[in-house]
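Excluded from the complex is one protein chain; the other protein chains are retained at their positions.
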Amino acid sequence: MQTHQYDVVIVGAGGAGMRAALESSGRVRTAVISKLYPTRSHTGAAQGGMCAALANVEEDNWEWHTFDTVKGGDYLVDQDAAEIMAKEAIEAVLDLERMGLPFNRTPEGKIDQRRFGGHTRNHGEAAVRRSCYAADRTGHMILQTLYQQCVKQDVSFFNEFYVLDVLLSSDLSTGEVADGEPVAVSGVVAYELATGEIHLFRAKSVVFATGGAGKIYKTTSNAHTLTGDGMALALRRGIPLEDMEFFQFHPTGLAGLGILLSEAARGEGGILRNGDGERFMERYAPTIKDLAPRDIVARSMANEVREGRGAGPNKDYVLLDLTHLEPAHIDAKLPDITEFARTYLGIEPYTEPVPVYPTAHYAMGGIPTNINTEVLRNNTDVVQGLYAAGEVACVSVHGSNRLGTNSLLDINVFGKRAGIAAAAYAATVDWAELPEDPAAYVVGEIERMRDQPVGERVSDLRRELQESMDLNAQVFRTQESLTQALADIKHLKKRYGSVSVQDKGRRYNTDLLEALELGFLLELAEVVVVGALAREESRGGHFREDFPTRDDERFMMHTMAYQRPSSTAGETEIRLDHKPVIMTRYQPMERKY
Amino acid sequence: MTAVVDAPSGASPETAPEVGAVPTFDVTLRIRRYNPEVAGDEAYWEEFTVTAHGTDRVLDAMHKIKWELDGSLTFRRSCAHGICGSDAMRINGRNRLACKALLKDLNPDKPITIEPIKGLPVEKDLVVDMEPFFASYREIMPFLITSGNEPSKERLQSAEQRERYDDTTKCILCAACTSSCPVFWTDGQYFGPAAIVNAHRFIFDSRDEGGTQRLEILNDKEGVWRCRTTFNCTEACPRGIEVTKAIQEVKRAMITRAF
Amino acid sequence: MAQTVTPSALEAPRSPRSPRSRRSTRTNYELYGWVFMRASGALLLVLIFGHLFMNLWVGEGINAIDFAFVGGKWSSPLWQTWDLLMLWLAMIHGTNGVRTIINDYAERDATRIVLKSALYLAFVVTVVLGTLVIFTFDPCPPNAPAELLASFCTA
Partner (left out) sequence: MPDAPAGTLYRGREGMWSWVAHRVTGFLIFFFLLVHVADTSLVRVSPEAYNAVIGTYKNPIMGLGELGLVAAIVFHAFNGIRVMLVDFWSQGTRHHRLMLWIVMGLFVVTMAAFTPRHLMNVFGGH
């Protein structure tokens, strides 16, 4: 085992992680640990844009942006956080431009902006052009630009190191640590892919920026590597997860594949049509039609298919029609996504509509944090020195449904805040005590997995999990379907105990890591389903057919899910608690578009 | 979409939206394997046959092998749709991204050969050491260099100025180009096309002031002058970047500067 | 503590950051070489095609080449300059080209040095020899049989 010491350790080198690193590495000794080379992170897949009320092309202000965010999130948004995000958005975009990000430009040479779902002028009057973009590769440009700046600042990266444990000064997982008692982070344990070696990183501050968990579903826009590691590690160590039942299904994934076609396609004028060629969004959201927020569009699409108005031989998808747009316009604004359609479906978007269907896209929930990105271990206490930002975190700026372009914003605004806060904290404190034998847990897990001579195959379990989640916990949910999903997960968790890997080697043992990632997925899926079962209402990304309306009376609150030992020895269960929603300006209204 | 599965194993036809009726077919993959931990240290070929669907890519077939036949098969991958740059490999003799190469375009009658990209040390199976590649990238100062005070707003740039370097901003650092370059194969010292592409991205950015320094770095004896315009890089680039064109523009910029 | 021991055979194949290994050579030599290859190539095109045309095409082609033919050509300053220029340009162009090839394929420094020394030696010998021949050439050497010489020698 090797030991390293850094003031700040950042886990994850996506947009949030690198944005934090840029702040932190200039102030204190910082290391960034990432299971992928930084430029392979999934931030690079983001297409459409990053919004900020720059008002470069039309009247706009951050207050409208805050409102849209709150309304888009179906009022489950913490409004103080949303306000911060909308305000700091402007500087966040300008920061990136000054770092060299090649935004598309207006005729005056300023950053160009375009429309995006749910972003409106003056509290819902009409769609507004708020999304700053670089063709349909905004995430790619952000990731590259941040990495470039990290190269400039000579940030220390540990690439292809998998963080598998976070070390805390007390064991929270039993639930026995009293509220108010101080708990601090002391480091992380990581596995080096190249050698199979275990590394202990001692740190004063740890920032989690490990991204999303889309792989709990089968059809997803997320990368194979988005297995929710950070969320699951926190959960195992007794930290709660907030609002995990809210998972966003993006309306326009390539049918059957899940590869994303950005909302920008509709922002630029694309239209959704059902099997009869009807522009069905006119029925569901008469004002902003195809640019309604994602939960509404995804549900409308699924409903069209369910009611037999789908397109294609099996009537199981709808069509995204770009054929009325000028090919030159498509090439200028949407080059990548039209190429996806060509490469993967053999469809020419100039002349043919593209088959699309909702795809699992974004985890609104995650590790709860306050607006300073400090991780909460209950409704009020923070874990000292532990921070989280990006998709892994839940500051709750997205509530129950994230607006398009708000995530690239989130990772920049809160990534920056996390970097500053983590460095500031590290500069003031001493090293926290390391637990005894800090790597024991990770070593044990790995050895158990490697030593199991024969057993269940990782891929079977993962496939069964993903299929059950797609079937039972997707756009439409019922008590019955969720109960089924929970039973499936419980069963799979049992079988996971006897999973074995074929590759017994040390070097580049990706087989072993897939097995560990499956463990994360199973635990997160359980949290999603348990939360969804308990939330007997429909709100944002969570739609219960047996409870089709929003119920502010009972459910205007965040879900806090804790993993605690269950009565059966050696097993755990999910216990739910609640946290109030922070409201400042906007009282809940019916959400109409 | 609300159906409840009886047995979780059930693949449900009505929830798997597939485009038209896709025929299945068998493909054989001939994969260059290398395990650093067994004695002998020799790379060898191994063949696997799997059943594939119409829209499957090479990556899907490789996953099938890894997940169902041989868990020790090792390769990098992440996004699975050609934007993260993890899975550049040599497929039927040419560099491509496994996640962008459709099996049906590859003549499934013959085995599809898959090898690691050339010119970088192989670590295991298809995984190569990317560090030399990134080292070259870091050397060309791949970041915006400006002088003077930071403006309070954005720096202005016209649409034409933005267009000037658009092509080279698309790079995902997959190394398909550099490892397809015959000059890079020889001794691995050449900066390689990817580093030049990324230098180009800044040299031709109207906001950047570090062009001269970058030109100087690439004027090195391992720099642009080693390029012999073989165009392998341009053919290999999964992002459709006109790599050779970018290299030539850099060369011309140096000539203009020198005379 | 469950210490995972890494066998020495499994040393980390790479460190988080590899040091810069390249020594930079910030001169314009490669640039000049590159430009020269092109400029000389363009000139050589004319020179060599002219040369080939005169020697292999006009008249009886290769069969006509003998001492008398050469003597005839080099008695004219035009052809003397022509061939001299061609010799020098082709030798520099070719030597620089072969140098590139050696740089590409000879990986070990020792091999490089040996091969390049041989190359430069060949260059010097050939250029000196060729130049001397062109300048010191006597089209009508005394004591040579007249039928081998150009017609003007006897005139």
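Note that the chains take the letters A, B and C in the order they are written out, and that residue 1 is the start of every chain.
The rule is short, and it goes like this: a contact is a pair of C-beta atoms (placed from the backbone, for glycine too) under 8 Å apart; a residue touches a chain by one contact, two chains touch by 3 or more.
In this text, all values refer to a predicted model and were calculated from it rather than measured experimentally.
*Asks:* Among the chains you can see, which ones touch the chain that has been omitted?
*Replies:* Touched by the chain not displayed, across the whole complex: B, C.
*Asks:* Can you tell me which of B:70, B:216 or B:235 touches the chain that was removed from the display?
*Replies:* B:235
*Asks:* Where the complex has a chain not shown, which of B:92, B:146 or B:213 is the residue touching it?
*Replies:* Checking each option in B:92, B:146 or B:213, the one touching the absent chain turns out to be B:92.
*Asks:* Given the full complex, what residues of chain B touch the hidden partner chain?
*Replies:* Interface with the chain not displayed, on the chain B side: 32, 34, 36, 41-43, 90, 92-94, 113, 115-116, 118-123, 128, 180, 182, 185, 188, 228-232, 234-235, 242, 244-245, 248, 251-252.
*Asks:* So which bits of chain C touch the chain we can't see?
*Replies:* 13, 38, 41-42, 44-45, 48-49, 52, 56-57, 60-63, 65-68, 70-71, 87, 90-91, 94-95, 97-98, 101, 122, 126, 129-130, 132-133, 136-137, 141, 144-145, 148-149
The rule is simple: only the chains that are shown with their structure count from here on.
*Asks:* With contacts defined as at the top, give the pair, B-C or A-B, that has more of them.
*Replies:* Spelling it out, more C-beta pairs touch across A-B than across the other pair.
*Asks:* By CA centroids, point me to the most central chain in this structure.
*Replies:* That would be chain B.
*Asks:* So, what's the distance in Å between the C-alpha centres of chain C and chain A?
*Replies:* 62
*Asks:* Taking each chain's centre as the mean of its CA atoms, how far is chain B from chain C in angstrom?
*Replies:* For chain B versus chain C, the centre distance works out to 38 Å.
*Asks:* Got the chain C residues that touch at least 2 other chains?
*Replies:* Counting only residues that touch two or more other chains, chain C contributes 10, 13-14.
*Asks:* Among all residues of chain B, which ones touch two or more of the remaining chains?
*Replies:* 37, 123
*Asks:* Going by the contact rule at the top, pick out the chain B residues touching chain C in the complex.
*Replies:* So the residues of chain B in touch with chain C come to 37, 121, 123, 129, 131-132, 135, 139, 183, 186-187, 189, 216-217, 219-223, 225-226, 251, 254-255, 258.
*Asks:* Can you tell me which positions in chain C touch chain B when the two form their complex?
*Replies:* 10, 13-14, 18, 20-22, 24-31, 33-35, 104-105, 107
*Asks:* In the complex formed with chain A, which residues of chain B make contact?
*Replies:* Residue list for chain B touching chain A: 1-5, 8-21, 35-37, 55, 57, 66-68, 70-72, 74-86, 100, 102, 123-125, 127, 130, 134, 137-138, 141-144, 150-151, 153-159, 161-162, 165-166, 169-173, 202, 205, 207-208.
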